[in-house]
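Of the protein chains in this complex, all but one are displayed in their positions.
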Amino acid sequence: MNWFLRGIRRGILTEKEFPQVQWPSELHRSKEGEVKCPTDALKEDRWDPNRCIFCRACEPILSPTGRSVQAQVKRSEPSFRRSFYLYPIDVGTCGGCNLEFRLIASPQHDMTRFGIFLTNTPRHADALVVMGVMTPKMEEVLRRAYDAMPEPKLVILLGVCAVSGGILGMPPDIRGDVVIPGCPPTPESILRALVEAKSGE
Amino acid sequence: MRIIGDLGPHCLTSEGLAEGPCKYSRPTIGEGGYGSFNFLYGPSAGGLLESVAFDILTYGESIEDVRALSYKTRHIKVGGLPLRDVLFKVERINVPFAASHTIAFLTAVENALGVSPPEEVVESRIAQLELERIRNNLLVIQRLAEAASFLVPTYRLLYYVEEVNRAISRSCGHRYFLGANYLGESRCQELHLPRIDVEELRDLLSNRIFIDRLQGNGVVKEDWAIGPAARAAGFSYDARLEVPELKYRDHGFKIVTESKGDAFSRMLVRLEEIEVSLKILEGVEVKPRRFELPSREGRGIGRVESPSGDLAYMVQVEQGSIKELHLLPPSRINILLFLRSMPENIFTDFPFNWESFGIWISEAEVSIS
Partner (left out) sequence: MVSDMYLQIDKFYLEIVTLLTMITALALSLWSARASHVVAAISSSLFILYGLYSGEFRVFYVVSGLVWLFSSTFSALHDRERWYSLTFSGTLLGIMITLLSQNYLEFLTGWELMTLFAYASIGVYRREWRPGYTFLAFGEVSTVLLIAGFILAYQETGTFLFHTLTDTLPLWFTTFGFTVKMGIFPFLMVEWLPIAHGNAKPSLSSVLSASMTLAGVYGIYKMMSLCPQTQALGGVLILIGAFSVLFGALYSYVSDHMKGMLAFSTIENNGAILTALGSLELSADPVLKAFAQFSLMVYVVAHSLAKTGLFLVAGYVHGESMSTLSTQRSFSLEIGTTLLTASMSGLLPTVGGVAVWSLLETLFMESISVGGILGLIPLLAGVMVGMGEGFATGAMARFTSFTSLVRPRGGERGRLVLLIGVLMPVLALLSYLLSPEMAGAASLGMFSNSLIPSGYSGGSFGGISPLYVLIILPILSLITYLASGRRRVRTVDPWDNGSGRRLTYTSFGMANNIRLMLRFVLRTRKGAVETSADVFWRAILQLVRGYVRFSRAFSRAYMNSSISWYMIYMILAFIVVILVVFL
């Protein structure tokens, strides 16, 4: 029973406000100068989060704001408001997105309070979370997983490798309804995107 | 003298390079009899963190033989690229081991260029490696607890993993050390220690049922094992003591070993190593520092102790760019050990044994040219 009493004494660990993370976060120009970005994430003066791999080569010309990187939710599905089941599929990651994605279940973030859950099979999934660059053998697997999901369904592209290929390859050939950039995206950024995708608060 | 693994065309041993390839004894298991069939686990399954397929020869519930089939092979082109770009790619071969990969790569480059990094950089590197080790050991134990549906420890460990990630982010900027190490530069500002109560973890994990699932599971006794798997089998193998450049000896580092070589011993070794890492970190000071890198040519090897074992890079540098790069990831050897330790067990032992090795497919299946 020790763990029980310890847990009670420790209190609630879930956070309403998350602490700031510098890298990765939204970048802004803080100095003048030319920057050679390895992934061409700087077009004219605009910083494109969908291409940025947060390699810090552009520091100190661009500096982090500490605000979590915004995701683009192109389509949200109100029927998932109370219950949102995710099926992660790794088509060619470095392992970082896998880990950050699993961390949204940590007590500090607690995805289940938003009605977000993980499932072991695409048959029961509402959304397919695609991570990593496209690798030849996983193309078919991705296609099968997508086909196995029942309607309505969402496709979530997690991490810059899935969005634009990052620095290591080509992105998977699938249209994403929710695009979460970052390398890897922080659990906070993932959680915000998911909550918006299921049209919560 | 111990064999570490194949590094390019050579065999890396604890005393340097030898003629490759390394000689491992590979057992062969014959065809199955009546009633046997091949059971496929993966590539896309809920219980696996990454995409890999296992072809298991079984009579039903029993495991006679396992083969690993690769599905997410990434081809990374580094030949001829400038060092900075190669560094970005190296960081992203396996992000949970990013510090180990980066530091091994940079050590190899510095060896090739004949440079010794200054003390602050070495201290900063030790801090990064140990923080990464703490986080990954916590993650391995969390995956084991999650496989057992042992929920309170699962969430406590996940809490700690997140705490360590935040501590890393406060220390070095990025939660996974990306962009914290550059050629001739170390950008970590200061050291924030995560608060981890190892006693609490020991207490949480001492559950008879949980331990029973790990004991006797996946016994590894090969003398070419590396990392926690080797130390759990009683071998005192650790790159932190063998590679003098990392200067671990100054921090009073002691090797943790167990004797049984099963999944339980591997978990115990990792648990103890968390404590050892925390103790090392207490005596380390981190400051940002820059230093000059000459433009020379050369070939060098860099080896570090990643959370799952020896990780080595061999580079050939020419005019500020890479001519040749070879990688020895610990997961490649750990996968061999895993496949050899799996027969004679049953299906339910599978996830525990797999997680206990701390294997990352992303670094094992990457092909570099």
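Assorted remarks:
By written order: A and B. Residues from 1 in each chain.
Just so we're on the same page, contacts are C-beta pairs under 8 Å (C-beta built on N, C-alpha and C of every residue); 3 or more make two chains touch, one makes a residue touch a chain.
No experiment lies behind these values; they were computed from the predicted model shown.
Residue B:Gly42 is the one among B:Gly42, B:Pro96, B:Pro153 or B:Pro194 that touches the chain not shown.
Set against the missing chain, the residues B:Gly16, B:Gly60 or B:Gly114 yield one that touches it, B:Gly60.
Counting the whole complex, the residues of chain B in touch with the unshown chain are 32-37, 39-45, 53, 58-62, 346.
Counting the whole complex, the residues of chain A in touch with the unshown chain are 89, 121-123, 140-142, 144-145, 147-148, 150-151.
The rule we apply is simple: only the chains that are shown with their structure count from here on.
Taking the mean of the C-alpha atoms as each chain's centre, chain A and chain B sit 24 Å apart.
On the chain A side of its complex with chain B, the touching residues are 2-3, 6-7, 13, 19, 21-24, 38, 53-57, 59, 87, 89-96, 98-100, 102-103, 105-109, 118-122, 132-133, 135-138, 141, 145, 166-169, 183-184, 186-187.
Residues 43-47, 49-51, 70-76, 84-85, 88-89, 91-98, 139, 152, 155-156, 158-159, 161-162, 165-166, 169, 173-176, 178-180, 187, 200, 203-204, 360-363 of chain B touch chain A in their complex.
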